[in-house]
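Okay, here's the structure, questions in a sec.
Heads up, this is only part of the complex; the chains shown haven't been moved.
The first chain written gets the first letter, and so on, giving A and B; residue counts start at 1 in each chain.
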């Protein structure tokens, strides 16, 4: 079912049972799988591949307990050129995915978040709203990137890393602030990052560490709580 | 495709390629996305929003290695009023979701589990069977709630928390028992909870802690294994 005012570039192919809502713009040489839902006004560049059973351009919702209400006006979802998106993915309205990025199966990304060019979002990774992900970043399978977080260029985040942005855990009396991960830092698998900490440039955090305070640049930290190894 | 004996209340809208099996009852002002599957006899209240590609009312299945066989008779899935359900969600038959609850994208909830009113189940959170979740509970993104667990009212569970209910890990010689989390407790991100432990009322467990024994009420615990901080 293709709604009115949809533009589809040449050599693009659309799978079975796809729903493309009004005002969607799709570039050239795009491949769209089966059972994909593309919500109104989404913009998709050239040479993009979209897997099956994926939902693009979802509008955020809320309930009465949630601290943060969805923004009433969000730009449409924008997907650059040469992007690959997996199966069963959910991308919100207000997300920008730059050229050459890769988003794995079962991943989801909330509104007001940008993914830089050539970056990789692993399968089943979950990215919150209001977050900036730089260029050539790898976020591996199953990792959780909280809201209000910054990940600079060339950062490597291993599988199953967890972050948080709410020091008082739901009390609502605190300005939420996610971690800030500086250029080229590497975070091992299943690391725990506390709210507001800064991981310095090219720092390494070992697998399973619980990072409770800032990590200086060019150092290695391990343990629970994480300590910086002597050099 | 809408099967026989389906009731749909006024002002409700159904997306494209939706499958609603026989005997389903849908209230008023309900919005159902595209490619949704609603299995037989599911009951949905008024003012409910259901995302795309979501499966409601699934019957449990098993294989011959599984310790626990599915219950042969389960009540239909019941969703209260004003509930919001995301995209690519899986809810089983035998689940009860109370009014005003919120269930994020890619979450799943097994049979014989109840979610209290106004509670939030985060994206990609996985909830097992035979579990009680109270009112105004927050279970954040990617957390895992094991079977036979009790979560009282006003509990806050951060992202990526893990729980277990099987002390002997598959030996099958043990009565499975998940953790019991008392009223108002707060659990930080990526915390590990062992089988059968009790987290006391308004206790706080710091991010990344591994909780191997009961946590007294009104205390704070951190570390691996978790220790209670002096006050």
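Everything that follows uses one rule, which is that contacts are C-beta pairs under 8 Å (C-beta built on N, C-alpha and C of every residue); 3 or more make two chains touch, one makes a residue touch a chain.
Source: prediction; values computed, not measured.
The complex in this file is a homo-oligomer whose displayed part has 2 chains and whose full count of copies is 3.
One rule holds for everything that comes next: only the chains that are shown with their structure count from here on.
The centroid of the Cα atoms in chain A and the matching centroid in chain B are 24 Å apart. Here chain A touches chain B in the complex through residues 1, 17, 19, 35, 37, 53, 55, 58, 61-66, 88, 90, 106, 108, 124, 126, 128, 142, 144, 146, 160, 162-164, 166, 169-170, 190, 192, 194, 210, 212, 224-225, going by the rule given at the top. The touching residues of chain B, when paired with chain A in their complex, are 15-17, 33-35, 49, 51-53, 82, 84, 86-88, 100-102, 105-106, 118-120, 123-124, 136, 138, 141-142, 156, 158-160, 186-190, 204, 207-208, 210, 222-224.
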